[in-house]
Every structure is written in structure tokens, then in C-alpha cells.
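For this depiction, one protein chain was excluded, whereas all remaining protein chains were kept in their positions.
And then chain A:
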Amino acid sequence: MSAQFPAHLDLEEEEDLEVFSKNTSLTDGGPSSPSSMMNQYREEEEEELFITVDHPESHVTAIETFITYRVMTKTSRSDFDCSEFEVRRRYQDFLWLRSTLEENHPTLIVHKFVMKGMVERFNDDFIETRRRALQRFLDKIRDHPLLRGSPSLKVFLTAQDLAPHRKQTPSLLSRWGGTVKMLSQSLRGVRSRPEEFSLMQDYVEQLSSKICSVDKICSSETQSCTQHLSSVLIPVLHDYLLCADTLKAVMKRRDNIQAEYEAKREAMERRGDQEQQEEEVQALQEKVEVCNSSLQEDWSRWRSSMRTDLKTALLSTAENNMQHYEKCLAVWETFLLSQREEGSEQKEEDAP
């Protein structure tokens, strides 16, 4: 499935954008209360959505050369106009989707894909590896009860030209301003983090230290890794271990939301009661609660999906190895049988 690529290929740099808009209002498909979240979940479960990423092609323009992938959607969902869509997306578009989702759902764990420099080393077929990673990414989004209903996803899957939509995200400067504000707030720190999140934090710290050892192994690997190991088990392993970064970011954002709320409340208490402020504080408190519970749910979802994915990958590795041995066994046994039948025929060389 690989197209002909010119020798000089300008592969996009990964931009890791930490996006915070000034008003983090969860209006984008996100529920305003825990109960409506459950309703939405139930509704969308009944509608189907299939997405495939394939057919990479290179595009040459005056300025640059890049690769696009065909994204095909088949759906029976009512919020989509048709039942089938086909669009072409480049790597940057996927990044946009991810950052938009992260922006709109700051305390949900959005799957990360392909960190530059790690995967490349296994496989000559970089394009194919990336395609697979993008496919997994979209599968994860599709499976996520909240994210799958995101309008950004719909736009990504259906709009022929993504450019006008991409422009709607806040400009770099406003993003920067928002980030700075968040940073200053977070410096104050969280007063009392709920226990479950402390445990989560600890886990995430430990997980990220595992990445170092995995990375060390990758760099000492010879390129002749077994096909199956490098195409199935290792990417799954890496995906989840790479998530440590995402998890850290999510934890941080949750902390920030809590910090913002606490800061506001403190300010209110110091200045005395003012109705408007009280409303704000109330809203922030609700926000904290919603974020916490959605994160909790997402967290357990993520962990169970990690378990399932790993189990599947390990089972498939074991199965694959067993099949390999069975094939070898069949060959050798056939050979032995033929030798015993031939009897007097002379063989002069071994066949390892």
C-alpha cells in the first residue's frame, strides 16, 4: 500500500500543543452534569461508526511535500448527514483533531500517537507504522463514550477541506496568554487533592519511569526483530507506556481546574460575599466535580482498555509463535517421513 515517495520527504514535525482557552466551558459535546453524561453515553452506544485509515499518498506542492491518508467512514449515526464519507487527511490534521479534543475535554485521556524517534527505529516502513498508529488513534476515539460524539471528530471525518475549521481554533497568542495564566495559577498548587487522584499521580510517575527502560531497549534493538513482535505487541506496549505523558498532562489540568476553583473561593472569602462572585465560585465548584468524576470514569476505562489491549496483543503473539512452530514442525516431520520412505537414496548435504 505504499505510494512512490520522492527521495526528499518533508515529514511533519510533531507539535505538542498544550492548549488552554481562557474560558474552559464544556459546551463542546460535553455534558454539564454527571447525569446527562450518562444519557448521552447510552444513546450513542446504539449507533455504529466504522473508520479506516489507509491508502497513503504523497502530495507535492510548490512549498512542500507531504503524505495524506484516506480516512473512510461508514456510519449509521443520526448526527451524520450521510452514511459514508471519504476524505484525505494529513498528519497535521490528526494532530489538530487530537489537540482540539484535548482542549475541549481537558480531563479526559485522549490517546496519543507516534512519538517521533521511537517507532522509526524498528521499521523501515515508517509510513505503514504511522498509518497503523493513526488507525489505532481513531479507533480509540471511536470507542470513547464521550469523545466519539465530539463535533470536532465529525468535522474531521466529513469535511472535504479542513482548513476553515482549523482556523477556528484560538490563535497562538491567545493560547499563549491562557497558558501563562494557567501556569501562574498552578504555581499556587492544589490545596487538598482527593486521594484517588493522588494515587493516580503516583502511578503515573512510576509509569513514566518505565518509559525510560523501554526506550533503552528500543535503542539497543537490532533491526531484525521478529515481524510479529514489532508489528503487534510492541506498538501496543509503546502506546500505553507513552500515555504516561498524556496522563501527567491530564492530571495537571485537573489540578489546575481545582486550583482555579480554590483560588476563586479564597478570593471571595477574603473580599466578603458578593453575589456575582458566589455564582462564579459555584460554577467552578461544579466544574471541579464534573471534571473529577469524568476523569475517574475515563481513568478506569483507560485502565481496563489497556488490560484488554495488552491481553489481546500477548495472546496474538503467543498464537503467532505457536503457528510458526507448528509450520516448522510440519516441514521437518514431512522431511523425516520422506527420508524413511526413500531409504536408499543418498543425501549429501544438510538442509538447516
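Rule of thumb we're sticking to: a contact is a pair of C-beta atoms (placed from the backbone, for glycine too) under 8 Å apart; a residue touches a chain by one contact, two chains touch by 3 or more; residues count from 1.
Note that in this section contacts and distances are computed from a predicted model.
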Which choice in "Histidine-containing phosphotransfer protein", "Histone acetyltransferase", "Mediator complex subunit 27" or "Sorting nexin-4" gives the name that UniProt lists for the one chain left out? "Sorting nexin-4"
For the chain left out of this view, which of A:Ser76, A:Gln206 or A:Gln282 touches it? A:Gln206
Name every residue on chain A in touch with the hidden partner chain. 203, 206-207, 210, 213-214, 217, 220-222, 224-226, 229, 233-234, 237, 303, 306-307, 310-311, 314-315, 318-319, 321-322, 324-326, 328-329, 332-333, 335-336, 339, 346-352
